[in-house]
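One protein chain is absent from this view; the other protein chains keep their places.
And then chain A:
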Amino acid sequence: MDMVLDLVARTGRATLSLIRSAGALALFALAGLSHIMRPPFYGRVFIRTFMETGFFSLPVVALTALFSGGVIALQSYTGFAQYHAQSAIAGIVVLAVTRELGPVLAGLMVAGRVGAAMAAQIGTMRVTDQIDALSTLSTNPMKYLVAPRLLAGMIALPLLVLVADVLGVAGGFTVAVVKLGFSPTAYITATMNSVKVMDVTVGLVKAALFGFLIALMGCYYGYNSKGGAEGVGSATTSAVVVASILLLAFDYLITDLFFSQ
């Protein structure tokens, strides 16, 4: 009997704490978003974060997209050649890249790179009293630290994904033409015939949401970290892990919403 009660109590506590965390996160997100709209605006912080998120993530996102596009071409060729359906490869590559791989892979890369850095930076500022110092210097830390990062994430990630889309298709094109003997013009024509504006647009909407989630998790876990180096370490881990999981979950939801019929 005791064991059953204990189990119920534990489940209840865990559920309550989950709801509490979700509520705290939602309030944090709303506060951050509302500060994006209201002055003062910290343009320098925004530009620095934007460069860090967007520009300096270009190499890693570009390479990821290039190789993934190539792999898709290669793999689908092995499968489709059995049914003499090789001509579908261009379409497979462009749809996979613009709808899914571009946003998801770029998102995961940026979560590892930028989300972790945000959590570590803000977390260190928290444990060394720098966030309190901001408050004593007439500066709202949510406005100064969080709002520019959320905005930078939401703008930078779609731009990165646009680059990833182009390079992913280029990766598929290269493999198809150089290794599988496709004609370049036929491949490009097939690509253009398969892709619709909608595919790219939804991919970019996903990217904006992912950018927001990544920055939100980095800021939230950093902002609430405590307990010195270890606290900052676990904040960084949580920021990356939770951002990655949420990103994949929301990816499914959006795909289901737009492409499932």
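Criterion: contacts are C-beta pairs under 8 Å (C-beta built on N, C-alpha and C of every residue); 3 or more make two chains touch, one makes a residue touch a chain; residues count from 1.
What we mean here is this: contacts and distances are computed from a predicted model.
Which of "Extracellular solute-binding protein", "Glycine cleavage system H protein", "ABC transporter" or "Phosphoenolpyruvate synthase" is the UniProt protein name of the chain not shown?
The chain we cannot see is recorded in UniProt as "ABC transporter".
Which residue from A:Ala133, A:Ala186 or A:Ala229 sits in contact with the chain not drawn here?
Within the whole complex, the residue contacting the unshown chain is A:Ala133.
Considering the entire assembly, which residues of chain A contact the chain that has been omitted?
So the residues of chain A touching the missing chain come out as 40, 121, 125, 128-130, 132-133, 135-140.
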